[in-house]
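A selection of the complex's chains, in situ.
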Amino acid sequence: MIIILKPGSTESEAKEILAHIESEGLRPLHMPGTERVVIGAIGDERILESLHFENYPQVERVTPILAPYKLVSREIHPHDTIVRLGGVSVGGDGFIVIAGPCAVESAEQMRDTARAVKSAGAHALRGGAFKPRTSPYSFQGLGRAGLKILQEIGREFGMPVVTEIVDTADIDEIAEHADALQVGARNMQNFRLLQALGKCGKPVVLKRGIAATIQDLLLAAEYIVAEGNAEVILCERGIKTFETATRNTLDLNAVPYIKQKTHLPIIVDPSHGTGVRELVPAMSRAAVACGADGLIIEVHRDPPHALSDGQQSLFPDEFAALMHGLKPFVEASGKTL
Amino acid sequence: MIIILKPGSTESEAKEILAHIESEGLRPLHMPGTERVVIGAIGDERILESLHFENYPQVERVTPILAPYKLVSREIHPHDTIVRLGGVSVGGDGFIVIAGPCAVESAEQMRDTARAVKSAGAHALRGGAFKPRTSPYSFQGLGRAGLKILQEIGREFGMPVVTEIVDTADIDEIAEHADALQVGARNMQNFRLLQALGKCGKPVVLKRGIAATIQDLLLAAEYIVAEGNAEVILCERGIKTFETATRNTLDLNAVPYIKQKTHLPIIVDPSHGTGVRELVPAMSRAAVACGADGLIIEVHRDPPHALSDGQQSLFPDEFAALMHGLKPFVEASGKTL
Amino acid sequence: MIIILKPGSTESEAKEILAHIESEGLRPLHMPGTERVVIGAIGDERILESLHFENYPQVERVTPILAPYKLVSREIHPHDTIVRLGGVSVGGDGFIVIAGPCAVESAEQMRDTARAVKSAGAHALRGGAFKPRTSPYSFQGLGRAGLKILQEIGREFGMPVVTEIVDTADIDEIAEHADALQVGARNMQNFRLLQALGKCGKPVVLKRGIAATIQDLLLAAEYIVAEGNAEVILCERGIKTFETATRNTLDLNAVPYIKQKTHLPIIVDPSHGTGVRELVPAMSRAAVACGADGLIIEVHRDPPHALSDGQQSLFPDEFAALMHGLKPFVEASGKTL
């Protein structure tokens, strides 16, 4: 940790901080320059972070040396983690596609959609039972009944199912019905929820928050892993920027960057990442090409009548075409679909 | 609601949508132009929103006419809402200051800080018992014990107390100990929590999310009011932008804009809005000048040893100077401090 | 154009605007609703735009129906424009790679780099003679001397050359030495420069500004085309967001979106789009996969000693590996490298 003092700081102010560092059992380093005094503190940075040197009025800036996450870091755990989603492996040499509607609306809607995505080659089924919606007047999901439908249809078609969790109170129930629990963008920093998911015994799909840096995402994953659950699948789904032509800006830079920094698998959600049906196939191919481990895509049997996210949901035949078009890119990347 | 069709849309596609509008009991309006077909739908827009015309492949864009929030709108309720925070009125002609540490650390820390902010003129006391922290290795708050300390110190100094809620499971307990429940920026779209707060019987301080538009904030407030709790105090606390010199970009434009659109009071948090101790006094004055109803400011008896947010917490004497400097601006704005 | 009046607008206010519309020879449409008066104006929107109805105090909002650009729009010109960059075609079925250093530093540096990128398969050579730099103390380019070196080395290796223009005063000189003139992100809205380039007789590579929406980029291209130069190559090179792990956020969504809206070719700059050498290969593949027509990549014979942008410049062997790895993706996309 590097501590830069403000111009005009006195020697006694520097000594106060040096003594503070030493009293914590760390090695202080004094580097007085011509224009600034710089202080180093050598040792375990996470102890140092709890010391909060930036709180001193004479400190201009504190620069950490290490990333603040540890368990999810590739430095600690160099090999790729493979997460088991039902019978499907996520991470490693395969490429997986999770598909389905934004929300579970009825058994028929789920059955028709599941049949379509299964026959097009999807590996797992998505569908929300508890829907977080920006407006209180929008459809909020079928709740418990939706969970049961999702589970039944998943079994009927032999596909593992993924569904969103929005409240710690629902964990046991969802964990009973789903193969993986998804944390939506709005809850990425719902830390109580993350801690509870660390003990839920099921894989977690952790979506990046719309204003979350990559480091924030990895720290959110660290919350889950620190509680004992290493089965975390990261998901890039677009961030909030000034661009309004698309619903979000899909940050694919994050995929190779995250692959360098962490051993966890990462998938991409081009549906939310663009918010525009016509852009989903191109961005799905781009996700493959930059090294993602999979995709999560919204498909609805009848998008014009979908109760949520219809404008970004693919028609079944569009999804089949997407899967067909994806193949040569998955092969080019040395993986199998 | 205005529905713009894609170039090349056929007449039968337009008719399909016109029929859909009519079948819902609304008045359709057909406006074929030279380059685009435009369709209007006249009637209650919230019914229309649930129709999701943007889902049709031939639709290019849908433009609503009305704001999606209703109960919080000044159009429905033209007069300012005055929220009672303990014995203090928020909104209207007064200007209130809520001050205290980021987190409750001990009874002594709370007592010293409360004494300081009270004697400087603060009207209410803040302090977090449950702390959402970006890193799992940071201090997470004292929890239940912290709540009790906060309540006791508030009573000792005759100040209403405000504290953060991070999980629906804690509502009853917090509502028992605090005069108002604060929803932090990370939970602004935790809709389950908002709905539960709509029934908690206590005022809610609702902070704007770091990636939330003003409209998102008003819709979050609508969630609470729609459940029956009209005692909502909005809080502008900075948004996430590319600027890194400050922790957030305090969006004071939001204050007069919100005053136009809604009847709810709005306060400003210059501590999170800047993240820099030295900028807090100037931005507090700016908040007064642009029409805010109050401030929420982090103050700690000993910021260098604060367990969280120390770098943006004021020393007691800095807070006293801020309050003193605020007075002429509050007077200039025709309010009383 | 749809004009939405504020609540409480009077009938005479509506009539004033309706009369204004009619007096311009357009067809007004009056749509009084229960909560708002909506006015339509049917006819050529660009006349309408010059009327500025949003200026009226009683107007809440104006919604255009058509995009504000025309000549660059695919609606007007449905077929892909193929731009001739020296002997190389940009757009259509080929995929081109422009490579070279950020700045021309010396003839030897250019020769070594050109040899390397040529033998790896690059189609054109880049190199800046006039460098816009954030700090006045950074290397500003060799100027005129750099232009000559670039031209000579281009001829020596049979590669067309692309270089940046930063001032209208330099157009003739650069157009004499280079096969295409590049407008950097900082000058994308230097409209005087764009207008002058509309008459320069050479292709223009137009980079997206870091805060420019896609629509802003297309309007900037419209400036050039409106002056008579249809040889414009758009370039996505990343936008400014809150993410700091990468220098910019490469917005690949823009590629398929732009392909829908315009007939101009679009290339991607993964060097500036990431700012991180290690991320360039993955994002180059992603650019191919989402439908870009080419890449522009920074390569230096000796990046640690580069005078600018060294941290994002590839070593020659890294570039050769990138080109090798690109091939299967270009083939998967049905193009030839």
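Annotations
So that you can tell them apart, the chains are marked A, B and C in the order they are listed, and the count of residues begins at 1 in each.
FYI, contacts are C-beta pairs under 8 Å (C-beta built on N, C-alpha and C of every residue); 3 or more make two chains touch, one makes a residue touch a chain.
Worth saying up front: this structure is predicted, and the values here are computed from it rather than measured.
Shown are 3 identical chains; the number of copies across the whole complex in this structure file is 4.
Everything that follows uses one rule, which is that only the chains that are shown with their structure count from here on.
Two copies of one sequence, chain A and chain C, touch each other mainly through matching residues, since over half of the numbers at the interface are common to both. For this pair, chain A with chain B, the centres built from the Cα atoms lie 26 Å apart.
Between chain B and chain C, the centres computed from C-alpha atoms are 38 Å apart. Rounded to whole angstrom units, the spacing between the C-alpha centres of chain A and chain C is 31. Counting only residues that touch two or more partner chains, chain C has 241-242, 244. Put simply, chain C touches chain B in their complex at residues 2, 4, 7, 29, 31, 33-36, 38, 40, 42-43, 63, 65-66, 75, 240-242, 244. If you check the complex, the residues on chain C that touch chain A are 211, 213-215, 239, 241-246, 249-257, 260, 273-274, 276, 278-279, 282-283, 285-291, 328-329, 331-333.
Those residues of chain A lying in contact with chain B across their complex are 46, 49-50, 52, 54-57, 68-69, 130, 132-140, 166-169, 186-187, 189-193, 195, 209-211, 216, 219, 222-223, 226, 240, 277, 303-307, 310-311, 313, 315.
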